[in-house]
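Let me give you the structure first, and then I'll get to my questions.
Yeah, one chain of the complex is gone here, protein chain that is, but the others are all in their spots.
Going in written order, the chains are labelled A, B and C, and every chain counts its residues from 1.
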Amino acid sequence: MTPDAAISVTDLHVWRGEAHILHGVSLTVPRHQVTALMGRNGVGKTTLLLAIMGLLPATGSIRMADTELVGMPTHRVAQRGIGYVPEDREVFGGLTVAENLRLAERPGSDPRYDHVFELFPDLQGRLGQVAGTLSGGQQQMLSLARALLEPRAVLLIDEPTKGLAPIVVEHVVAALQRATEDTTVLLVEQNLWVAEQLATDVIVLDHGTVTYTGGMRSLVDDPALAGRHLGVEVR
Amino acid sequence: MSRRSAVFVGIVGLLAVVPFLPFGIPILFSGSLDSAGTLQVLAVGLVFAALAMSYDILFGSTGLLSFGHALPFALGSYGTNLLMIHAGLPYPIAIVVAVASSVLIAVVVGALALRTVGVAFAMVTLAVAEAFSLLVLTDPLRILGGEEGLPLATAQVPALFRGVVNLPNVYWLALALAVATFLIGRRVVSSRAGRVFAAIRENEPRVEMMGLRPFPFKLASFVTASTLAALAGSVYLLVVRGSNVGITTPDFTLAIVVMVVLGGAGRLWGAALGGLVYGILTLRLAAVATSETIDALPHWLSGPLSEPLFILGVLFILFVLFAPGGLSSLRPRITRRPRRGPMDGDPMSPGTTA
Amino acid sequence: MEEVVTPPAPVGPALAVAGLGWGVGGMVIVEDVTLEVAAGELVSVIGPNGAGKTSLINLISGVHAPRTGTVRLLGEDITRLRPADRTQRGLGRTFQTASLFPGLTLIENVRLAAQAHLGGSLHLLAVPRPDDVAQRRAEAALERVGLLQRRDDIAGRLSHGDKRKLELALVISAEPRVLLLDEPTAGVSVEETQPLIDLIGQLHAAGTTIVMVEHRMEFVVDVSDRIAVMHEGRLLMTGTPRDVMTDDRVRSAYLGHRA
Partner (left out) sequence: MSSFVLYTITGLGLAGLYFLLASGLSLIFGLMSVLNLAQGAFFAVGGFAAWMVMDLLGDVPLDLRFVLAVIVAGGAGAAVGTVVERGFVSRIYGSHVRQILLTLGLGTAGVALLGGWFGWDPRILQQPAWFVQTTQIAGANIPNSRLLILAVAVVLFLALMVFLTRTRHGLIIRAGVENPSMVRALGIDVGRSFTIVFALGGALAGIGGALGAVYFNGISPGLGTDQLIYAFIVVVIGGLGSVPGTAVAAVIVALTQVYANNYLQAGLGSISVVVLLAVVLLIRPQGLMGRVRP
């Protein structure tokens, strides 16, 4: 395990039901920077995050500092300081914005409400609103706010801009840029532009294994490379 | 003859000659096999076997967890009896009319209850069955006998089923019922519709996507199971010589679930075994309970041990925890291949997200 | 084997959706999609996550009821029909995760589909004979996907790739006129992908009209007559694989480049 790795994954296999999604993935997530996890639909990006969170059964190793996360119950993984922003936001639709945030508080801690409201001023005025009635973009902000309320060692963020209108995408990206400074983030992203704005390094998955690891810039600057790994450019 | 048919014929043959066997089985039965007491216990067990098989069509085969299967059984018993008492119909005709009426009621109840799925379906069927139970208990028209029950209209019963002398005939009738239920049940389960029942249990949305509306099939399963249960009820009337409010209660409706799970849901013969064992145990455990060994124990122990339902409940808990396939899964399987049962899937939770 | 009757070629497109729109609550997921698919054509639908591709398949097959627009199958308006009735009219579909009857054998799985298509399923006492039409069709379908020798295995125990083949057998045994495939190769291991791709190619070659959501671009480009690109719920463009792959809008939508 390299000293600057926040999380290192070794030979990870994950199944979803009968489907063998990850076939022995090994990768490291460097500290204090944003790493994008890219690749086509269905290659297992979300699966990897779910496995780290303990929401899917896995074999192999996921280490954070000296702790093995494989086999650990989800709430313990979260208590180790991993914040999770799931693919479909998964805000509690029947609860108010304030209640959604209160759930994210850790008992006995000092939640960073100022920090969160500075990033997402929209939410401050809607604390009493039921989350299910928020727009898609506001729900995404709430989902991010939930993960950012407590200081986290690592943030796992799954497609934060999925299904959002372009103007909202830019807003979310801007907030994320400020929120993720000096934080360890593993960001699943399908959108190269978004990944480019946020990430320093990139890991590309294909067929359940890592096919590329390197700087974000070199991938963006080389269309052939990007095409080969992301699967759109053929000619 | 295939091996399975041979086993089947052998078991039926063995059961058929029981009234001629002058010896007993210690502990299991109090008297010799040809004694009135034992034949009575076995006849109850056989009717319960038929009832359990009818329920297995619904739960084991189609995956519909109904908590109201006591209703058609009770309707069969009360309906037949009432028709004999008030319309003066002879027993066989009364059975036909009562079972036919039960079919109509099953269509209405099924059409209503099948608007719901999972737990709500279980609750609704339980509620409807309970409504009948309360109707019997409160007996607003003073014809259902209330708590005392409704004694068998003996005068309308053919002579060959009357009196203790003819108990073997009643026993054979119960055996015939169980055999008929098994044969009909097996036929239904392997019919074209029966295959769709299994498909609904396995993956209901896929059935719809295949071009079949699940509803008529679920209703067909519900009505078939109810019809066979009503038939069993009309024989039970003869076996216990009356209609008793006990067979209408929620306790009994849940007991049917216990029988099937105990025996092994999803296999007709498993369900039959469960019903038979349940019937014999409920009657025999009560007798064993009054034995001196149990009486010698302190009350806190002897009290519960003298309650058949306590022992059956504990047994049931152990099965659900450690052998969810029931009795029929404990021995090497004679079935061709392992079957997925209704308990492997998760049809109960409309609330869980995919 | 009985004669497979080829229906007379319908006039106009085999499948036509017009102005199709759908959403959940305030979220618009599919918006104003118009697409015509000619008989025998294979059209692939591509687009980034959340573009509304699976929702489009769900709207065509009747899982969701559209808020706006119509779906026509072989000239007939099927917008208000239940999924079962659409299947009876010749629409077949597969799911993103193979949807089977896991506790039944392979042959029982396919038989059910064939029987559903042939009608007369609601027979409580008619035990099917082992040599009836449905059985023969089921066997033929299994043979076509290469699973006939495993006919008596339990479907739940198949590998993922074989499950997808079995699902295809289920669908083709009902002889659909229009076939909807939702990510047929998703989650399938590399070794098992090629047979599946070949199978879809054969179906296409045999004249089945196919609409397919798929992400393996090399496969899509290879097999499709036309490609439809969805982005943010809308149809961005349709065209030949060459047109689509060289289109700047597609590139920016798919890769997320901003102008």
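Worth pointing out:
Heads up, the rule we're going with is that contacts are C-beta pairs under 8 Å (C-beta built on N, C-alpha and C of every residue); 3 or more make two chains touch, one makes a residue touch a chain.
The shown structure was predicted, so the numbers you read here are calculated from the model rather than taken from an experiment.
Across the entire complex, contacts from the unshown chain go to A, B. Among A:L95, A:L127 or A:A153, only A:L95 touches the chain that is left out of the view.
Residues of chain A that touch the chain left out of the display are 53-55, 73-75, 78-79, 84, 86, 90, 92-95, 99, 102-104, 106-107, 146. Listed for chain B, the residues touching the missing chain in the whole complex are 65, 112, 115-116, 119-120, 122-124, 126-128, 130-131, 134-135, 137-140, 250-251, 254-255, 257-258, 261, 299-300, 302-310, 312-314, 316-317, 320-321, 324, 342-353.
FYI, only the chains that are shown with their structure count from here on.
Judged by the touch criterion defined above, the protein chains link up one after another in an open path, with no loop closing it. In terms of their C-alpha centroids, the spacing between chain B and chain C amounts to 44 Å.
If each chain is reduced to the centroid of its CA atoms, chain A and chain B end up 54 Å from each other. Work out the mean CA point of chain A and of chain C, and you get 32 Å between them.
The set of chain B residues that touch two or more partner chains is empty. In chain C, the residues touching two or more other chains are 156.
For chain A in complex with chain C, the touching residues are 16-21, 23, 40-42, 132, 135-136, 159, 162-163, 165, 190-195, 207, 226, 230-235. Residues 61, 82-85, 87-88, 93, 99-105, 108, 111-113, 115-117, 120-128, 152, 154, 156, 170, 174 of chain C touch chain B in their complex. Within the complex formed with chain C, the chain B residues making contact are 187-188, 190-196, 198-199, 201-203, 205-213, 216-217, 220, 224, 337-340, 344.
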